[in-house]
Structures are given as structure tokens and as C-alpha cells.
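So that we are looking at the same thing, I have put the structure below in C-alpha cells.
One protein chain omitted, others in place.
So, chain A:
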């Protein structure tokens, strides 16, 4: 019996090659890409000595992994790139409520979960991009106007499978109602110049090349292309400035329900909302800091100021399934 015990113990010891986590290490599951989070992690490590172990993947698999691991999960934090996904994580019980005065003070309530399960860290606007060669900005006004016949065969969209479009639809439904949104989306689909693209960069390049004249993209994709080529013949337009404002979405994080280092995780999350971190977090991807006292980078500021949609980003999650079904019904692939 004792021989078996020893052998089994040996086997277990050998297989535990990961080792025991030290107190100064945080484990992060991130849907935000590696090269966008590493700079922030490195900065924090320099500052405090805490090291990071992280895995990157899309949100749904990360969530599935968190649920499968349950109470045994090594993850301390979850970072995502869409509000809907954070809301979903909250619903599935993998996050814990954090009551932090720092976070509440730094981040506006509309970018945070009502009960403190997660907080936004940076914002991206999903807005209209137009060709500077073929479109005068005075022709543009609202998202809804893109459904007009004037834009027939001139519109490019990204796939409805991408969560960014689902969140846009969800918040639109919340603001103007399901029926009107259905009309608008149907109009968009009718105006498509080419089948929907798999990503925003290809969409922007299509506008530049002349395949279409307008499209709806996330601001930072435009930022990247503009940075690479300042003479890029496309510009951003901020729609709906007379009513609800531009749709914004967040990239944010939450502390996991079964975090092994909850205090360190909360400390890190709080630090992420401070100016020092916000600057790096947002600037590395040309996003807007969620902390409104932090100014965006120069390049981002050069796109102009704009009115943002005030709706709580949670809506993106609550109405995501509804939005997808709507998009399916109007034939937006």
C-alpha cells in the first residue's frame, strides 16, 4: 500500500511541472491580444515586481475553460474586448463583485457593471469611415441614414458574426427600438457593394481602393492604417451627433470568482484605471481611455471630439442574442 502511495505521489509530483504559484504572480485569461497587454503587464512588473502568466484566446473558449475549471481555476483576471462578453462572464458566474472606490472614481458608471463585476478600461468607437475622394462629409449624418437609397451599392460592412456589430445592433435596438432597427439593417444589407468582410482592415482597404464609399468600422483599425500611411484616403465621421451619439464599446476586465490572489488582482485592476496605466493601455491600440480625466493620444485626439452614446454598455450583452437573431433575419451575413 505504501509503495503504491509513493509511486502515485511520485507520479503526481512529476506531472505537476507547472510548480506552485508564488504570491507575486497573477494569472490572466485574456481575449485582448498578446501584443496589446504585454506592455501593460511589463510596466506593472517593473513597478511592483508582480509577474504575469497569461493565456490569450477568444472570449467564448476562455469562458468555457473558466467554467470547466470551476473552483480550481488558476485565473485571477479575465480581460475581454467587448462589453457583451464581460456581461456574459458576469451572468455565468465566473467573475466576482469588486467594491473599489478607486475604480468607481476613475471609471464612469456607464462603462462599468452595475454591481462591480467588471470595469471598462478603454473605449473604441464603432463609427462611419468614408472615402475622402468620393464622399463629402456633409452627405453623412447618422448610422440610420446609410440605409437610404443614396448609398445603394456604396456600403461595406463587416460580418454579423463579429461581436462588435452585434453590440452595435444591440445598443441601436435599445435606442430606436426593434422595428426601426430592422428597417435600418435591412436597408444596409440592400446597400452592400460586396459581401461582408471578415475584418475591418480589409473593409477600410476596400473603401480606399474604391470598392465601396462608406463603411462602419472600429476607430482603432482606421488609426493603424492612418499611422502606417498618413495619406490614407479614408477618414472617420462621427454620426448621430444631434441625437444619441456614437456607439462606443469597451475593452475591460474583471476579477475571477475563484481567483487565487484576489487582493493582488484587485490592486492590479485599480492600477489599470489610473492615468499611468490608462495611457499605455489605450495608446498601444489607439483607443480612448475609459478614465475621462486621461486625455487620448495625439493621433486619436486628431480625429476630433464627439458625443458618445450614453447607454450603459451592459446592453450589448443583455440584448446580444436578440441582436444576432435580428441580423440573421435581415440576411446580414
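By our rule, a contact is a pair of C-beta atoms (placed from the backbone, for glycine too) under 8 Å apart; a residue touches a chain by one contact, two chains touch by 3 or more; residues count from 1.
Rule of thumb we're sticking to: contacts and distances are computed from a predicted model.
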item: Name per UniProt, for the chain absent here [options: "Iron ABC transporter permease", "Acyl-CoA dehydrogenase family protein", "Diguanylate cyclase" or "Cytochrome P450"]; value: "Iron ABC transporter permease"
item: Touch criterion as defined above, residue of A:48, A:194 or A:302 at the omitted chain; value: A:194
item: Absent-chain contact - pick from A:93, A:177 or A:210; value: A:210
item: Positions on chain A where the hidden chain makes contact; value: 5, 8-9, 12, 15-18, 20, 27, 33-35, 53-61, 63-65, 68-70, 72, 74, 88, 92, 159, 161, 163, 166, 194-202, 205-206, 208-211, 221, 228, 320-321, 324-325, 328-329, 333
